[in-house]
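The other protein chains are all here in position, but one chain of the complex has been omitted.
In order of appearance the chains are A and B, and numbering begins at 1 in each one.
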Amino acid sequence: MFHRGELTVATQRRGTYDITREVAKIVDESGVRDGLATVFIQHTSASLIVCENADPSVRRDLETFVKKLVPDGDPMFTHDAEGDDDMPAHIRTVLTQTSIGLPVAGGKLALGTWQGLYLWEHRTSPHRRTVSVTVIG
Amino acid sequence: MFHRGELTVATQRRGTYDITREVAKIVDESGVRDGLATVFIQHTSASLIVCENADPSVRRDLETFVKKLVPDGDPMFTHDAEGDDDMPAHIRTVLTQTSIGLPVAGGKLALGTWQGLYLWEHRTSPHRRTVSVTVIG
Partner (left out) sequence: MFHRGELTVATQRRGTYDITREVAKIVDESGVRDGLATVFIQHTSASLIVCENADPSVRRDLETFVKKLVPDGDPMFTHDAEGDDDMPAHIRTVLTQTSIGLPVAGGKLALGTWQGLYLWEHRTSPHRRTVSVTVIG
C-alpha cells in the first residue's frame, strides 16, 4: 500500500513547530497499519528534527546552542542576499534533517514516549513550508 | 513484503555500541532479499550513526570532538533536570540521526566495506534503549 499526504506550515518566526499530530493524521488517512512513513521538507532553510516533547526548555536551549554555533551575520559568510540569517539557515538545515523515516505500527506512528517531530524554521521571518509524507506498508 | 523487528541495547555509559550484527539478523529473519531496512531509535538522548568500523580511535576521536562541541554543564543550558549531560545528550542526538535507511541486497545489509551501524549513547549513566527495524522489499 502507498499513500502520499502533504501539510503546509505557516511559520511565524525562527523556532520549532510540532507537526507530530498532522503527520499522524496523514498516516491514519493512509489506511496503512504497519509500515514506514517518510517525512520530507521541501526547503533548504528549514528542517526536521525528532526531539524531546515534554519540556519546552529543551528546544529553547537547542536554539541557544545553534545560534552560537552558527552566528547570524558571521563575517565568514559571503552569501547574505536575504539577510544575516540566510546562510546560517542553510547550514542549520544541513546539520539537521531534510528527511526522516518513522515506523508505523497498528496504524500509528511508533515513536518513543518523549519523542515529537518538529519542523525547525531557521529564518527569522515568517514562511510557508511544505512537508510531504510518504506512507508505505 | 514487510517485517518489523526490535532490539534492546543495555548501554553501560556514554559511547558507541555496534548494532550492525543485530540489525542484519532481523533483516535475515525478514526473508526480504532486496529492499530497504529503516532503523529507528525511540529516544531523544541516544542516536544512530554509520561510522568507520576498523579502527576504534575514530570513535574515540568522535567522542572527544563532540564533547568539546557540546560541553556538559555549559552554563548556557537551562535544561539540566537530569544532570550536566542532559541537554548535551539532546543536542548530540539532533546533530546526528534518529532514523537511517539501509539498502538490503541478497538478504544482507548492503553496507560499504568499512561501514558499521552504531547506537550512540549520549547519557553518562547506563540506559535501556529500544531500536526498531522496518524491513520492506
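Everything that follows uses one rule, which is that a contact is a pair of C-beta atoms (placed from the backbone, for glycine too) under 8 Å apart; a residue touches a chain by one contact, two chains touch by 3 or more.
A quick note: this is a predicted structure, and the numbers were derived from the prediction, not measured.
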From A:Thr20, A:Thr64 or A:Thr98, residue that would touch the chain that is not displayed: A:Thr98
Interface with the undisplayed chain - residues on subunit B: 34-36, 49-52, 55, 57-58, 60-62, 64-65, 68-69, 95-97, 100-103, 105, 110-115, 136-137
Positions on subunit A contacted by the hidden chain, ascending: 2, 4, 36, 38, 40-45, 69-70, 76-79, 81, 87, 90-91, 93-95, 97-99, 101, 130, 132, 134, 136
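Operating definition for what follows: only the chains that are shown with their structure count from here on.
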Subunit A-subunit B separation of Cα centroids, rounded to whole Å: 20
